[in-house]
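I am attaching a structure below and will ask some questions about it afterwards.
A single protein chain has been removed from this complex, and every other one stays in its place.
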Amino acid sequence: MAQLVRIRDELPLPRDLLVRLHDLMVQARALEERLISMYKSGHGYFWIGGPGEEAFSVPLGLLMKKGQGPAYDFLHAHYRQSGTILALGEDPVGALRQMKNTASDPYSGGRNFGGHYSIRRLNVVPVTSTIEVQYLMAPGTALAQKRHGGDAITIVTGGDAGTAEGDFASCLLWTTRPGQELPVLIVVTNNQWGISTPAATVHATRNLSDRGKAFGMRTKTIDGNDPIASYQELAEAMAYVRKERRPFLLEAKVSRLYGHSSASGANLVAEEQDCLRGYEAKLERYGVLDREQMDAVRVRHAEALAQAARAVIEEPQPSPDSIWDHVFAPKDGG
Amino acid sequence: MAQLVRIRDELPLPRDLLVRLHDLMVQARALEERLISMYKSGHGYFWIGGPGEEAFSVPLGLLMKKGQGPAYDFLHAHYRQSGTILALGEDPVGALRQMKNTASDPYSGGRNFGGHYSIRRLNVVPVTSTIEVQYLMAPGTALAQKRHGGDAITIVTGGDAGTAEGDFASCLLWTTRPGQELPVLIVVTNNQWGISTPAATVHATRNLSDRGKAFGMRTKTIDGNDPIASYQELAEAMAYVRKERRPFLLEAKVSRLYGHSSASGANLVAEEQDCLRGYEAKLERYGVLDREQMDAVRVRHAEALAQAARAVIEEPQPSPDSIWDHVFAPKDGG
Amino acid sequence: MAQAIRMALHYAEEHLGVTDIFGEDVGPPLGGVFTVTQGLSTAWNTPLDERGIVGMAMGLAFAGQRPVAEIQFCDYAFNTMDLLKLAGQMCWMCNGDWNLPMVLKTPVGAGIRGSIYHSHSFDAVATHLPGWRVVMPSTPLDAYGLMISACQEANPVMFLEPKALLRVRGDEPIPGEPADPRALSKMIDAPLGDRSGWRPQWPALSAYAVPIGKGKVVRPGGQLTVVSYGRMLPLCAKAADDVAAEGVDAEVIDLRTLAPYDWDLVKASIEKTGRALFVNEDTEVTNFGEHLVRRAVDELFYRLLAPPRLLAGKAVPGVGLADNLERASVPQPPEIAAAMRELAALAP
Partner (left out) sequence: MAQAIRMALHYAEEHLGVTDIFGEDVGPPLGGVFTVTQGLSTAWNTPLDERGIVGMAMGLAFAGQRPVAEIQFCDYAFNTMDLLKLAGQMCWMCNGDWNLPMVLKTPVGAGIRGSIYHSHSFDAVATHLPGWRVVMPSTPLDAYGLMISACQEANPVMFLEPKALLRVRGDEPIPGEPADPRALSKMIDAPLGDRSGWRPQWPALSAYAVPIGKGKVVRPGGQLTVVSYGRMLPLCAKAADDVAAEGVDAEVIDLRTLAPYDWDLVKASIEKTGRALFVNEDTEVTNFGEHLVRRAVDELFYRLLAPPRLLAGKAVPGVGLADNLERASVPQPPEIAAAMRELAALAP
């Protein structure tokens, strides 16, 4: 008993949180792998997603204040955020449905690519393919939150290459208007690539987070491959944003484990660091989970997803006439 | 004789240069005042220009390498750059013609607002009303110059409020691509206003020039109301850009002496610092010019411009059919 | 019309939940380059960044606010086309999960000697953006009523302000407006000079709404249908009066809403007259008037007595500053009258 307590004391995060992080990371990875295999077996036309970012995306979702409306956190995500979505408690079957573009796809009714979430009841605004525009909308939800009072914040995420769009700079500027600072956690997930273009060939900035400095913004670059560090850094940054009602620019170095998308093959890239492997080694070292337990987690998620996918691929496609649905919302907003 | 030499030694710039600076500043001011009076007497529909920026815009033009093509400096200016244009040796009658939108207007054939210069033989690309887009084009001329070899550079100018457009950030990024740095003098003339909006209410950046730092760019904020300091700082910055083939972000604090434009009345704003007054006091103190001489300069320019304007207002307007001219350039580029 | 829109926005702030009216120089002290937003309690100045403005509006709408954003001139909205597309797509893209109740207002068109970059029209690009309501009033009362409707919509509404009409006074008063224009001006126009202590005195206004999607016959006639909107509308009405003396009896329709437009009204009129003239000032290639011509041909070909015509801006890169150039570029009263005459004279 004494020994157990000592071990728990030494853990960087509570044991149950470490386990939960692991479980979600594995689920997120298994989801992406299932989506890739659906794509490869002809049950989807395009795959893009976040394998290699789970160590960052999962803690982000866990730390969000979940709910609908300005009293809760808003998420303006890009297309690699499935870990965050699962951490928000979302059923992964929705992602499978979107991959298969079924009528039941809860995010777009079979209209949009996989990974393009939209969950109004969780303040997840629609993910758009158009790089970086989310950075322009984030100040808007944040202004509503600041006005509403309380501690809810807006989170916006996007890649490193996308910071070349002027929209990234606009976000830095609009969140720091003197006296009108806005509670936005501005995230850049830096995987060092924009499709085939290495970041080092186009960006002179040593850390992308340095871009915030001229605006007097708090900034940090962290190791997004370490879920513990990510959790701690995110907790600190989000606490700052919640309390101070000011922005924080957080850059997380992450991996692109299966390349850019199905357009580049969606194959495992051996050179990329795998956050899950590193984390599992740590969990074993801490004595939190052993290999067998962790394998069981993986099998459990993989099987559940495989089974769900088998059902999803039988679900009906949207009808041709449905293109006319939702061009406009009804008067009351629907 | 000994005394004269001593005085010259103490002058911050050569005497003839000080005189030339003064002459051009007075001419530029007289030109803007003539344009305003044309507008006010119904000989023009709109005025916008650079009175209050002469201490910066004139030295800039004097320091440019004049000519056509990539062996010479390019200017991507905004609409307050008449001092630079005159310092390039341009006849001010062109500006009067554009104000009166005559067919003879050398910059747009009566099509565009005054202050919207275009002088191909001097590498002055067309000034557009669209704020900040010039910052996107400047890297292009600079790339051609870098490729061409030699020491020619590109200069781009714009106001403080305009830096809120993402295009300003794009310029910082495109001129600093690693290994592909570009010889651009990036200028911001900070008059602390965007029409009616004070800079301090929208920009958190202490110095706008700080925006360049994250890109590893040399930056400086200078007093653009002092023509001697401006000349020296510009000379240094331009020498750096010419030699190192890398960008330099220079912010000049300037005045907006007649308000934003004719839309806001085009009346003298007493609170704004007048660079010409300060400079003339200095020139008197240095013993370079006395009051009488300086008054004569002003009278000479004002009269020449008044006379030119009397002629210009009699010149014919473009014909209705001319709207069809130059929609396309002929095969050889014209 | 500037005062009418301002009063509608005041009403909308007070009664329709409008939370933010913003754009470049929209807040105090200026209250907009056309004075449209003077004295409004939720008006504020943005950074000079049109993309940021549209993004802010979308974000506010996502969060349940009711934003009215302004682009200072539609000429400066072209770098936001992707965002405008997205705003129009958002509800459809997520299969109805979200909707964006936002208004984007922007002055359009020529007529104030605005030269190349203050004379653009926006109707062609706006009507090519699915998911948007697009309105464009030609009278102060319609401007008032359409803005009231816009601020009650669940979807993005583009409110195109014919800038040359912003200083025009209407024949029909806004409900609540004092009869004496000087009295109104004294109440709601900001004074010259220092405005820091100034507060407007708003008249008692009502929710007079012009429904989106409804056109209006402004001049009945039997021989020829003329469909227009915005700045061209009064010119068409005037030209119709002029040619009436020569025996040409034109029916003039103010479309008022461009999307969704009132096809029933237009169709019924063309069915009656057999002749149609569409007038707007946007450049004439891939122009919204061409859509109306196409629809007329599609549905009414066999009832047409003459080819439906479009009179629009010349397909040149801009509206030049010199009067000759502006006049040669966008439809002028004599041309409109001539087009009516010609069309009426064409034998079937």
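Read from first to last, the chains carry the letters A, B and C; within each, the first residue is number 1.
Heads up, the rule we're going with is that contacts are C-beta pairs under 8 Å (C-beta built on N, C-alpha and C of every residue); 3 or more make two chains touch, one makes a residue touch a chain.
These numbers were taken from a predicted model, which means no experiment stands behind them.
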item	value
Among B:Gly140, B:Pro198 or B:Pro320, the residue in touch with the chain that has been omitted	B:Gly140
Chain not shown: contacting residue from C:Leu310, C:Val330 or C:Ala344	C:Leu310
Residue of C:Asn99, C:Thr225 or C:Thr283 in touch with the missing chain, whole complex considered	C:Thr283
Which of C:Thr80, C:Ser138, C:Thr225 or C:Ser269 contacts the chain that the document leaves out	C:Thr80
Touch with the omitted chain, as defined above, among A:Arg29, A:His76, A:Arg111 or A:Lys213	A:Arg111
Contacts of chain B with the absent chain, listed as residue ranges	69-70, 74, 76, 105, 107-109, 111-112, 118-120, 125-126, 128, 130, 133, 135-145, 147, 154, 166-167, 170, 173-174, 177, 325-334
Contact footprint on chain A, counting only the chain that is left out	45-46, 101-103, 108-113, 128-132, 161-162, 164-166, 194-197, 201-203, 263, 317-324, 327
Residues from chain C at the interface with the omitted partner, ascending	51, 76, 78-83, 85, 88-89, 91-93, 116, 124-125, 127-128, 130-131, 259, 283-291, 293-294, 297-298, 301, 306-310, 315-318
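Here is the rule we use: only the chains that are shown with their structure count from here on.
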item	value
Most distant chain from chain C, judged by the mean position of its C-alpha atoms	A
Distance between the centres, which are taken as Cα means, of chain B and chain A, whole angstrom	47
Whole-Å separation of chain centres (CA-atom averages), chain B against chain C	37
Gap in Å, rounded to a whole number, between the CA centres of chain C and chain A	41
Junction residues of chain C, two or more chains touched	47, 49, 51-52
For chain A, residues contacting two or more additional chains	166-167, 170, 173, 177
